[in-house]
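So that we are looking at the same thing, I have put the structure below in structure tokens.
Note that one protein chain is taken out, while the other chains of the complex remain in position.
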Amino acid sequence: MAKVSRSPWLLHYDGSSCNGCDIEVLACLTPVYDAERLGIINTGDPMQADIFLITGGINTQNQAVVKQLYDQMPRPKVVVAVGVCACTGGIFKECYNILGGADTVIPVDIYVPGCAARPQAIIDGIVKAVALFQQRSEEHDRLVKEGGKGAAVNG
Amino acid sequence: MGKRSVIPFGPQHPVLPEPIHLDLVVEDEKVVEAIPSVGFVHRGLESLVTKKDFNTMAYVAERTCGICSFMHGMGYCECVENMMGVEVPIRAKFLRTIWSEMSRVHSHLLWLGLLADGFGHENLFYQCWRIRERILDMLEMTTGGRCIFSVNQVGGVLKDIPDDMLKSIEEAITDIEAELKVVQKTLLYDYTVKSRLCGVGILTKEQAHDLGTVGPFMRASGIKSDMRLRGYDAYPYLDFEPITSDDCDCYARCDVRTREIFQAIDLIRQAIAKMPSETDLAVQVKDKPSGEYFMRVEQPRGEAVYYTKGNGSMFLDRMRIRTPTFANLPGLCETLKGADLADVGLLVITIDPCVSCTER
Partner (left out) sequence: MDNKCPENVLEVIQTSELLVKVMEKKKQGLRLAQACAAVTEGHTQLSYSFANDEDFGLTTLRIVLEDNEEVPSITEIIPYAFFYENEMKELFGVNIKMINLDYNNKLYRIEEDTPFLPKGKEEA
């Protein structure tokens, strides 16, 4: 990523995580790790968000919630799965109520490993997401300019 | 009488880091009734006992919740140890106490930050979390993890804290104490904070008892009870009194938790000073568990009950964790009755909800 020309907003949702990754995501946004220096800002509103940060696996009840949050986000969007539970289901994979990682309901672009994921790893994931978002936005803008088919890209 | 309507609160909500859903029956601006519905984080963790043996379950128990992870691992291990009649070496008991109290400091600071964020004091939120990083550094230095430590095993602990690390812990908690005193001035005596918290969400002493609340939520309503007085781990060797307040409101809960941080810092100091010189960290556990036991420990959020039942094989029959938030939810619903709609977010935060614990 050579230069940042956009400031994506970030939405965080806790799937069925144990909280470990959640507090690390929050710790990332507070002074010591300060991910906001990358130009992102944390928001609680899916309609204004560009990057979807999801922690924890998918269970039968939050399946619909995650899908809805994803659908409410405007295109283009980037999804980051934080922690091993969001990646694959992790230690809870064998539990009766867990369907698997975040990619069982929505397309995931970036996987951040760790149990709990370390702030450094999360920041790394966010940097990758910012770069990907920039790339997708440019593509989106180009397609819109060419013929208003922007809605066709990036699902 | 105004018109009644139902407002859904959550699961995704700006004040909540975790998903919980409340159906609020409101009359104009006043909440008449709140019906909680849980299950967004339900994983079925307790059912893993049939798939993982009792030693491995210590790591699963730890992942009940990432905030009080150490205490969950410890509670489970102590429950199994008691069930099997294993006596843990004295140094392991002291180490567990130190890590427990460090977890308490980190959890309460986290909560104070979230509370500040809940009533709109962004700066205070950042300050609390900045101070908290210091204790996380110490936890990382001694255990290797920031959230999940994995230092408990059935029979003792896996890692020792050498003397030089004990020294740096002492230095760190002295710094934290000094910094917290500065933040405390705003947190407890600032006019804006007081006007937001005082007299909001009253839960009387009788109600607190009748609804079975636990932990700081209960102590802020004037009930003097603390599971640490039961005398598990190294607590019988340490000197402390439960912290209570008679105000019964949100301010009292904030006050109790702030003072508990200072208490926890004092307990760490005492434990370091009385650290025994024995070097044994764990005893070998060769038997297979049978029998059953109820174990209670005081977590940052209150009393947690662990129940394990063995059947003489490597796999337990049942493990059950009753977490503090589970016991505090009826109390929360009571405080919500008659509250202003604008205070709902704040009230939910003051019980220090840990949804991931509650639903397991």
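Chains here go by letter, A and B, matching the order in which they are written, and residues are numbered from 1 within each.
Please note the rule applied: a contact is a pair of C-beta atoms (placed from the backbone, for glycine too) under 8 Å apart; a residue touches a chain by one contact, two chains touch by 3 or more.
Note that the structure is predicted; figures quoted are calculated from it, not measured.
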*asked:* On chain B, where is the contact patch with the chain that was removed from view?
replied: 35, 37-39, 42, 44, 46-47, 209-212, 223, 225, 227, 229-231, 236-237, 293-294, 296, 303, 305, 307, 309, 311, 317-318, 320, 322, 326-327, 329-330, 359
*Write the list of chain A residues that the hidden chain touches.*
60-61, 96-97
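The rule we apply is simple: only the chains that are shown with their structure count from here on.
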*Between chain A and chain B, what is the gap in Å from one C-alpha centre to the other?*
28
*If you look only at chain A, which of its residues touch chain B in the complex?*
12-24, 26-27, 30-32, 44-46, 56-57, 59, 61-62, 65, 69, 91-92, 94-98, 115-116, 118-119
*Hey, which residues of chain B end up touching chain A in the complex?*
11-14, 17-19, 39-45, 47-48, 51, 59-60, 63-67, 69, 110, 113, 125-126, 129-130, 133, 136, 145-148, 354, 356
